[in-house]
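Worksheet for the structure shown next.
One protein chain omitted, others in place.
Lettered A, B and C in written order, each chain numbered from 1.
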Amino acid sequence: METIADFEVQYSQFLNPEGKPSSDIPELAKEPDALIGLYRAMTETRVFDTKAVNLQRTGKLGTYASSLGHEAAHVGIAAAMREDDVLAPSYRETGTMLYRGVRMEELLLYWGGDERGSDFADVKNDFPYCVPIATQCLHAAGAAMAFQLRGESRCAVSLNGDGGTSEGAFYEAMNVAGARNLPVIFIVINNKWAISLPIEEQTATKTLAQKAVAAGIPGIQVDGNDVIAVRHWVERALARARKGEGACLIETVTYRLSDHTTADDASRYRKKEDVEAAWKVEPLIRIRKYLTELGIWDEEKEKALLEDAADKVDIAVQKYLNTPKPPVESMFDYMYKELPEFLEEQREHAIRYADKNGGEHG
Amino acid sequence: METIADFEVQYSQFLNPEGKPSSDIPELAKEPDALIGLYRAMTETRVFDTKAVNLQRTGKLGTYASSLGHEAAHVGIAAAMREDDVLAPSYRETGTMLYRGVRMEELLLYWGGDERGSDFADVKNDFPYCVPIATQCLHAAGAAMAFQLRGESRCAVSLNGDGGTSEGAFYEAMNVAGARNLPVIFIVINNKWAISLPIEEQTATKTLAQKAVAAGIPGIQVDGNDVIAVRHWVERALARARKGEGACLIETVTYRLSDHTTADDASRYRKKEDVEAAWKVEPLIRIRKYLTELGIWDEEKEKALLEDAADKVDIAVQKYLNTPKPPVESMFDYMYKELPEFLEEQREHAIRYADKNGGEHG
Amino acid sequence: MAEVTLIDAVTMAMAWELEHDPMVVILGEDVGVNGGVFRATAGLQKRFGVDRVQDTPLAEGMIAGISIGMATQGMRPIAEIQFMGFIYPTVDQMINHAGRIRNRTRGRLTCPMVLRAPFGGGIHAPEHHSESTEALFAHMPGIRVVIPSSPARAYGLLLAAIRDPDPVVFLEPKRIYRLNKQEVEDNGKALPLDVCYILREGTDVTLVTWGAMIFETIKAVDQLARNGVSCEVIDLATISPIDYETILESVEKTGRLVIVHEAARSCGVGAEIAAIVAEKGMYDLKGPIRRVTGYDVVMPLFRREMDYLPSVSKIVDAIGAAMHD
Partner (left out) sequence: MAEVTLIDAVTMAMAWELEHDPMVVILGEDVGVNGGVFRATAGLQKRFGVDRVQDTPLAEGMIAGISIGMATQGMRPIAEIQFMGFIYPTVDQMINHAGRIRNRTRGRLTCPMVLRAPFGGGIHAPEHHSESTEALFAHMPGIRVVIPSSPARAYGLLLAAIRDPDPVVFLEPKRIYRLNKQEVEDNGKALPLDVCYILREGTDVTLVTWGAMIFETIKAVDQLARNGVSCEVIDLATISPIDYETILESVEKTGRLVIVHEAARSCGVGAEIAAIVAEKGMYDLKGPIRRVTGYDVVMPLFRREMDYLPSVSKIVDAIGAAMHD
């Protein structure tokens, strides 16, 4: 027997749950403005999220997948990306999308049952929320292939959950990215749960980062509640990819503090204590503590930020609530670049019956 | 940064290409009868294979996927299995199937375009050849789950090629096997080529064995031209699985000495020198040399074996050639346990036109 | 005898079979402690244990593939796919293996499995959660497709599906999971597959439909009854293979056919029914066959999903038009 290959998985954290540096802090952590920017975005994400859940509870939004607890991962990723990079998110990475410039009202429209929510006004090339799990990993790989073929210095970033690592598409995407040295970063947001399935039953692996070994690309595990660590490692990975050094996998370990979606009741399958423990290490507290310790944050600034965020969210909610239904024919008008003849009759039929159908069903 | 997990891939070979023990030889290698049995099966496989290729060349068989060069892997695997284990092969593992008791004429029927070739008379539970690549990995995992649920001490063995390791199904199967601790062994027969794609372009990994890391199961690379190594490690893996210690992945490294199938022309995409080099390490020579060195094999025995094998193959070929076409209605009669009414009319239609259609097409 | 909803009946049928056939197992995403996202398996893991009611990792192709592996080795797996929009990774396994293994091996290996999935729109669900693509499976030789439309039929048909010696795709119209209750005796009695169920007898028009659309159809029929139109309503129930004799007999009587389904029109199952009648019942027809279906577009997000679905007025108008032919 001869050892012919060996692999290690590293873990990185810079800020511990108490907001204390736990290892050599990277340059980033020394830039007050950058740090405040991250904290601001995380807070806005949470305020937005809380509002979205409330809208659902009051019947003003459809089922919604909360990002509660994921703010460091979401924002850290987005902050590391360049504008012309391309994001392929799942259905939960609201924080990443907001930071990338997707408007709050757009996301509300989406969850409110309106396709126009995915027609981002300011973000032209990013993929919309992706519901069929792990399918987006391949879109990111394909986008990266487009950039590579055209010699562009752009990268694609794929996001999926721990549950998503069980889908074949996840491995297929990593494998082709490895084999073709594609500028794509795969990020697994390990929030410990896939609806009711805990990560221990999802896979026998000790880490999700090690799944990179199967594709011959580097994999690293990062504290996903530490926005500095997330941003740092995603930035490094992107720089590497941009230099032509290929893909990698980053596992960000966090916790889903909310129910799976507003349609779920997590108390059916997980212990209160576990959730309480997770709240102790959640991502906002530690960065706020760190900022406070640095002397660049205080109660007053906090209050102003929260008010600001609430205003921003309120404006978006108003825009959302004031948006009339899309016209009925819109379900036909974007199916093809030009409406094929055979759809014209169906389109007219739909228009003829439009809005006559309410309440008839069930 | 902290190392939180590490992995190694080991390589094992017992007999080097010259037939000399290259490391501590296992018990098995000291049992003359067992060794001769393996060599006999490998030789029969090769004789069968040569005949099958000839039958195709003379228009008496359809497209055929040769097992040339894979004999050590094929036979080593089968020899390690118990009769009541279940095999889920791809379309190439003729050697494994023959050793398991599938009749030569059955395999010829299959490649001759007759479904009865997969209705094995003596092997009741094994899966037939599987053409859609890597789909069979899941069947093996499912079979293993059946054994586990019923508390049976049986294992499933899944075989696929290097190309098959790029399909999502391969990873999905390993992952569920790891997560549920299933008694299934995944064996990748790495013959370096997936039709025209060399392994280096199939994946960025240094080994295929390391793909096990993604599923949290052990992976090992074995010299697939060394029947002793293959048999030894598959036996070990099966023993482990039978004890409830779960799945593992074994990569057997060999070389496809033939064209991909009789429909392929490998000279279009690979160098003669590479094939010639591979012939130098092919699996039959080394075990024959070893047996000869042990003093338990000689020219005479070799001659007798070859004659024997040729006779056996000839008898099977005669049976195959003498098998009349399956009746036309057989395409209906095994679709469901009972023929649904709506198929009766179609069945009669087919019978009415049976054998009138020859030559009409194209 | 209990009054139960359609989804209760689904649970009851599975519980009955788990109880009576040790080879039956349930597997799928979140079917265990969580009892399924629609609660179809609620309580079953607790009652029958984690071996018989297993959560799987998240991969539908895997779920189908291991079900096939189990089924060929003597088990009777019931696999749940969470929503029909996520059933597509199973297509390869279903068409290339589940529907073929008996034929490929001349009956040596068989595949008695059930693939269950909730389907259809109208519940304000998120994107990809409202699809009706039964036609894809109906085109696969060797695969049965069954859709219940009431608690009693859900119970009886699911029992039949589980006991069937061949693979069945069992699609549950989730919009009517809890719409109404019916007395269903938990007696283990299966209903026959491969036959239609005549819900209303009538003489003027034959309506063929299935799943949740039964409800709109019945409402339309009731409305028209007031105007003296007598409709025969046929619940297709087994979508594949189709019991065309019942349909042809009905058309022979009524001379008119309207098909109602939620799925996109083109190459939907309605096309097959129309084709069969155009082949074998043509001379009985007094006028054109009509289809009231979903449009050939992506199921819209929920602000417009009701406009996509066949509605009572769309059906009423189609029947009305048929009556004027």
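We take it that contacts are C-beta pairs under 8 Å (C-beta built on N, C-alpha and C of every residue); 3 or more make two chains touch, one makes a residue touch a chain.
This is a predicted model, so every value here is computed, not measured.
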Left-out chain, listing which of the shown chains it touches: A, B, C
Contacting the left-out chain in the complete assembly, out of B:Glu201, B:Glu293, B:Asp311 or B:Glu338: B:Glu201
Contacting the left-out chain in the complete assembly, out of C:Ser240, C:Thr254 or C:Ser311: C:Ser240
Of B:Phe7, B:Tyr39, B:Tyr99 or B:Tyr129, the residue in touch with the unshown chain: B:Tyr129
Hidden-chain contact residue, picked from the options A:Gly113, A:Gly168 or A:Pro283: A:Gly168
Selected residue (touches chain absent from view) among A:Ala146, A:Ala277 or A:Ala304: A:Ala146
Hidden partner chain, residues of chain C it touches: 61, 85, 88-89, 91-92, 95-96, 99-100, 103-104, 127-128, 133, 135-136, 138-139, 141-142, 240-242, 263-264, 266-272, 274-275, 277-280, 282-283, 285, 287-291, 296-298
Contact set of chain B toward the excluded chain (per top definition): 62-63, 91, 110-115, 129, 131-133, 163-164, 166-168, 194-197, 201-203, 261, 263-264, 268-269, 325-326, 328, 330-332, 335, 342-343, 346-347, 349-350, 353-358, 360-362
Absent chain, residues of chain A that touch it: 86, 88, 115-116, 118-120, 124-125, 127-128, 132, 135, 137-147, 149-150, 156, 168-169, 172-173, 175-176, 179-180, 330-331, 334-337, 340-343
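The definition used in the following text is that only the chains that are shown with their structure count from here on.
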Chain centre separation (chain B, chain C; CA means) in Å: 40
Cα-centroid distance, chain A relative to chain C, in whole angstrom: 35
Residue list for chain C, restricted to those that touch at least two other chains: 57, 59, 61-62
Junction residues of chain A - those touching two or more other chains: 166-168, 201-203
